[in-house]
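Complex shown without one protein chain; remaining protein chains in place.
Letters A and B mark the chains as written, and numbering starts fresh at 1 in each.
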Amino acid sequence: MQEVNQEIAIKHGLTAEEYKKIIKLMGRNPNLVELGIFSAMWNEHCSYKSSRIWLQTLPTKNKYVIQGPGENAGVVDFGDGDVVIFKIESHNHPSYIEPYQGAATGVGGILRDVFTMGARPVANLNSIRFGSPNHEKTKYLLNGVVSGIGGYGNCIGVPTVGGETEFDECYNGNILVNAMNIGVAKKNKVFYSIASGIGNPVVYVGSKTGRDGIHGATMASAEFDEDSESKKPTVQVGDPFTEKLLLEACLELMQRKSIVSIQDMGAAGLTSSSIEMASKGDLGIKINLNLIPCRENNMTPYEIMLSESQERMLMVLKKGKEKEARKIFEKWGLDFAIIGKLTNSKRLELEFNKKNVCSIPIHSLGDNAPKYKRDFITYSYPKIINRDSDIEKLDIKNSLIKILSHHNYSNKSWVWEQYDHMVMTDTIQKPGGDSAVVRYHGKNKGIAATVDCVPRYCKAHPKSGAMQAVCETWRNLISVGAQPIAITNCLNFGNPEKKEIMGQFVDSINGMKEACEALNYPVISGNVSLYNETNGVAIYPTPTIGGVGLLKNINNMMTFNFKNTENIIAVIGETSGHLSQSALIYDVVGDKKGPPPQINLKAEKKNGLFVSDLIKGKLVNAVHDISHGGIIITLAEMCMASNIGAKIKVTGSNIDKIKYLFSEDQARYLIEISKKNLEKIKKIANTKNIKIDIIGKTQSEIFEVENDLKISVKELKMKNESWFKNYNKN
Amino acid sequence: MKASVIVFPGSNCDRDVKISLEKFGIKTSMVWHADAKLPKSDLVVLPGGFSYGDYLRCGSIASKSRIMKEVIAHSKKGGLVMGICNGFQILVESKLLPGVLIRNINLKFICKNITVKVTNNKTNFTSKTNRNSVLEIPIAHNEGNYFANKDLINELEDNNQIVLQYCDASGNITKQCNPNGSINNIAGIVSKKGNVFGLMPHPERAADELLGGMDGSLIFKSLK
Partner (left out) sequence: MKLQVIVTLKKDVLDPQGSAIKSSLSNMGFKNIESLRQGKTFEIIVKEKDEKVALSKAKDMCEKLLANLTIEDYSVKSIKE
């Protein structure tokens, strides 16, 4: 084996200081296998070294949380002994290099994180962001990623029910693929990764190990440069068919009392899974590498430990349960190998060809991994810009059409019709609504879920942007009649060694923290993806939030399509006219400067609970959270979803009207009310001091802003459905 | 009526179809593909999904499963067989139904609610529907493009084997409402003897009010 020195350590992505620390922890120079293991465990993706101290400040508890961050996924109580398990994760760098496989294996990885805990996966969501539509790679990446997500999710038979798709030039060199999964289990049958029982057998199940993705975890933590093309061989290739077999085999074994702990092999494969399991249990682990099922000939210990071949799990079984477990895995056609055992050495010990090729103190890899408090700056709220001169000459109808036909606000059915969103026959609100809703199988309750983020808000003022992302998921869950329970987060940022970027990260964490605390809506799992930069240009800070809520009775689910003509339309919440960073100013006028809308957490809570009560009391017919494009776009969406028009009136000058219709003030909802319920609602709003504006009523076919515009809903739909159709025509 | 639903490695819609069958009073057992024998059944269902990952050709490897010998024997005796989506693909690969199902013409997976016209309502599977009625049932597939040569199409037409055809909301069979390029907008066919039915749409996804439609239930009701 090659002798290790500082140069080799640096080639592995470690710093000189980190290398010195390794020598200190080992008490000697590491060999190449040991160095490879340290480099995989200590890179950003696995160790969270730049983010850990900040992540630890996030609120992670409320009365529903059974398991917060620290496990493969988070667990929340859904009542009656039922739990819901969920997490979101990134697969950004691999997807840029090979979009189909990158996205596919991203879906595969997050599925495993959920079913490794004993949950049957019931819903996939995703948040995907690409560069400008005109950028030469965008069409290829868009098609590859969407096909990959569909290819994997559809094959494994878990519906993909929600998500976001966005384009912005800041992602030209670094696309984002964040995949979320939700699963269900019984409270007393959740499986954790903490290993226990000295002498218990360590078992490998799933696909054979090949040379896929060696150094994938290292690649995830590196920036791209012109050489990125040549990084291609490190992308993992997924096999959703094998994953389906693995899922069924694991769930079948989990019905018995044979598993002590189980962990999926994700980033850094066998290395991270074996280390995490043993170190959580404060034990050691000894593995004979000759027993690992290999797909290729002559694989070295280094390759075996760092391989990121997909669809593999590591388990610790109770002594004596090996035969019963093997039978199940062999029935499903999967490899099953007893590869080692738990020890009391507190070391990772590897044997190969009867020689000891690795001996590392286990805690040095995880708990004693570097933790950095990097320098950061703090961003103050930018000065408010007076937008009057930008908007006074704007035509309301033209602006409406421009936004509806814009790539970021168009109908996204081109995307989600490539995903099977109906398999498992429990999808009761499919993609396109405020939140997806999946019935809890066999029961009368539902799981609502949504993923949201407005990256340009975050770029303008990271703290507000992150707060807003949390609030938007909260509103989206409320809008379907669900009670928001908890969130998972996927924090996508640039290079944390730059204090401007680290500052974006810290401010985002602080924003999230405040919002989570105010709404009693904690973080139970998540992922951090750093170094999303190419040639020194970073993406916008993108803290994607995945929110999950409980719908106690699925018959009370709310949707945003108008239900009838001659119903009243009202705005809940205060409209003050904030336009900077709105679709109107950013995309129509083309000005990227200025602050995002202010977040008022008290108002978010108050208005949300009010709307929630209205839904529970069956006093409203339709609810839609007001977000991109403001009232006018929100209203148009409600019309297009129902083929029912609307007639509203706005007063004042053109400037006043535009501010009212297009501003993106937060904490607001648009609702449809039957005439008979209006007085009751006004009374309740009054007692709770909630702002309610009656702006008009529903009518057939025509979308109308009195004195300003009249257009058929049919035409609105045509404009709104044109972008994706045309983009992919050739 | 007793039904057996065959589960292949990679089948996804087995649980879904079981729920629908039982909802309409059909006793159902799940049968593993490697089993040697079929339990006593009036109906065998090949469910949707991605058996064997769709490797080689959709349904090709599943069609060689041990249990398929029994399924073929069952159909030869006149027993009912229904193949949904991947199940339809397995039926054509097994030659229990003629023709072939190839890649959708736009090369994309498509999942959406579509409308089909009931061209033949005299089959064991459509007896509770009205002739020329329009059913709204979802599809979800990448290889649902039914292909048959001219002679075979003539034969299918002559023998009234075409059961469902993609149509618009008013029942007109047009190119625009054909989601995958299937010849003659064919969405479902029956064997000459009428006891084997293959269809691309998923009736089990349209048999629950909460899921947005009940048209699929007519097929289950017809079976009963």
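To be clear about the criterion, a residue touches a chain if its C-beta (ideal position, glycine included) is under 8 Å from a C-beta of that chain, and two chains touch if they have at least 3 such contacts.
Just so it is clear, the model here is predicted, and its values are computed rather than measured.
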item	value
Contact list for the unshown chain, restricted to visible chains	B
Contact partner of the left-out chain, one of B:Arg57, B:Lys128 or B:Lys221	B:Arg57
Residue, one of B:Lys69, B:Arg103, B:Lys128 or B:Lys221, that touches the chain absent here	B:Arg103
Touching residues on chain B - with respect to the absent chain	56-57, 60-61, 64, 93, 99-100, 102-107, 147, 149, 181
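Following the convention adopted for this analysis, only the chains that are shown with their structure count from here on.
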item	value
Intercentroid distance (Cα basis), chain B paired with chain A, Å	36
Complex interface listing, chain A residues touching chain B	147, 150-151, 154-157, 239-242, 244-245, 332-333, 413, 416-425, 427-428, 439, 554
Sites on chain B touched by chain A in the complex	9-10, 12-13, 15-16, 19-20, 48-50, 52-55, 108-112, 138, 140, 142, 202, 204-205, 208, 210-211
